[in-house]
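First up is the structure itself, then whatever we jot down about it.
Entry: chain A
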Amino acid sequence: MTEGLVVWVMLAPLLGAVTALLGKLLRPLQRPLSILGTASLAVPAVILTLLLGPVMSGESLRYALGGWPEPYGISLVLDGISWFSCAITTVIAAAVALFSLGRRRYEAGYFFFLLIMVAGMYGVALTGDLFTLFVSFEVVAVTVYVLIAWEETDTGLAASYKYLILSTVGILFFLFGIFLVYRDLGVLSISLISRALAEAGGVRNTRFMHLALAFLCGGIGVRTAFIPFHTWLPEAHAYAPHPISAMLSGAMIKVSFFALVRVVLEFGGTYLFELLMWIGAVTALAAVLSALAQSDVKRLLAYHSISQLGYVLAVFGAGSALALTASFSHALNHALFKSLLFLTVGAAVSFTGHRNIHRIPPLGRTMPLFSAAFFAGALSISGIPPFNGFASKGLITTGMEGSAAYPLLWVTSFLTIASFIKLSRIFLPGPRRAGTTPSSGNSNQGSVPGILQTSVVTVLAILCLGTGMFGGSMAHGLYRIIHGTAPDAIPRLFSAKKLLGVLPAVLLGTAAFVGVSTQWGRQIAGRIRRMAPELRTVLLFFFVGLLVFAVVAY
Partner candidate 1 sequence: MTWILICAIFVVGLWGITHQANMVKKVMGLSIANSAIILLFVYYGSLSGTTAPIEGSGDPMVDPLPQALMLTAIVVAVCVMSLALVIVYRLYQRFGTLDIRGVERGAWKLND
Partner candidate 2 sequence: MNVAALVFLVLGAVFNIMGNLGVLIFPDVYTRLQASSTCSTTSVLSFFIGCMLIAGWGPMTGRLLVITIFFFITNPIAAHIIARFARQTGIVPWRQSFRKDPESGEQDG
Partner candidate 3 sequence: MDVRTRWAAVRFTITFLSLLGGWLLFTWSLDVGSVLAGIASSLLVSALTYSFFIDETEAGRRAHLPRVHVFLLFVCLLVFNMYVASFRVLWKIVKGDINPRVVHFRTRLKTDIARVALTSSITLTPGTITLDLTEDHLIVHWLDAQTTHSRYAGELIKGMYEKLLKRVWL
Partner candidate 4 sequence: MLVYAMYFLVISILVSMARVVIGPTVADRMVGLNLVTAQTLALLVVISVSKERLILLDVALVYDIFGFVGILVMTRYFSGRRGEL
């Protein structure tokens, strides 16, 4: 019976989406129907809560769609990883949907796309079949193309086009990988592939499976946006509507990352761990450097998304069971605080109508709750106790103990602090501003966030704080969800040594901020800022990354 519930996780948002579509067709019922559609997100939440028990005891629930058994039909699989990724999706999607409901500008069509996207992400998380993974990726992607360009700004459309080309090329290589898998193993179900590979003696003993794995990784890599596949992300995340930015940063790249984890683990691609670790570390550092140079607030946040994903990837590359927990925990925390940051900063942007960090006046007195929430997010991402960034960064430190890539991450952490000192300028207390200031012709300017939006942001801030305070037990629970057993030892979170370790990072961060503020620092920042790559270069990056993945196996 419990297996039967799994399919409803996907089905509920799909039905909700159709409800919203009907709302689009029947004009007068638009508002209630879109609320009804959004309410369908409660179903997956309830189901996931119900299924937490079996997942924690290490079961993996398999649901054969249409009653066809595995090698012939498609199965939905709910194990620890997919439960976790579904949970992240649900939380972020609910927050984003409520936030969007609070703004009258989004009509029913928007909710249709949003809910289909959520359904597609559940599909990516749940499916146990490579080709269904492809289809789910495409469902997500098609909605994302529309949603990025939803407000039809010049930049939004261009970003959408860029993402479309890049991710379609990625998915072509993904299909090629599927072809190789099907040719050599004759099955498409991921668990059976894993079994067949184990019989053959691992990926490296087959002639082509490592190539297939490289292509699959390249395809998913575009969605996950680590270097060198990251180039679409800054534009797409920066110029999408604000709730969509939160959704993309918070949930979508995470879900793709979990798909990557699943593929790599099931293929037994342990030889990729070192590469992934280094890629992650380099990603974290390079992205945070670019972020420090940005003056557009949302671009800055977008680069931070890449950087934090670098953390997640690097610690996943460390390979131990604890490292996996650390990686997942950081993914969760990042989802929470990054969507919080995007929502608050997005509210500031739509309030003032400016995107430049130096043009936005200090809003601390105008939007007190929002600025409090923003500071919660900023402290989280900087890794200041007791917020959740501290908790997961502590886990990461433990997970990557003794690895050569760790110094890069450490440098990243204080650069993160520096860039957030730079960003917090916009939420410092300043003169109070009136609710509507029609200065330039921008129509979406001066909208004061409503009660629903404020409460969403508050709840997210409280979640950031809560997951930080109870970081130890969170990590414990996560370990059980992922591995199905209780951990041997989770290191203590709030030890004096770690607490003291924050101090030099803060100091160095402040120093870095001061350094960036100097004339010389600004020049360099300007130079980095102008390095926005063209589409052609972006595609070359993609091929380089693909070839790196392919070559590493030899």
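FYI, contacts are C-beta pairs under 8 Å (C-beta built on N, C-alpha and C of every residue); 3 or more make two chains touch, one makes a residue touch a chain; residues count from 1.
Basis for inclusion: all candidates are chains of the complex that A comes from, given by their letters.
As the structure is a prediction and not an experimental result, all values here were calculated from the model.
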For this session: Could you sort through 1, 2, 3 or 4 and say which touches chain A in this complex?
Result: 1
Problem set entry | Footprint of candidate 1 on chain A - complex, ascending | 131, 134-135, 138, 141-142, 145-146, 149, 152, 154-155, 157-161, 164-165, 168-169, 172, 175-176, 178-179, 182-183, 235, 295-296, 299, 355-356, 358, 529-530, 532, 534-536, 539-540
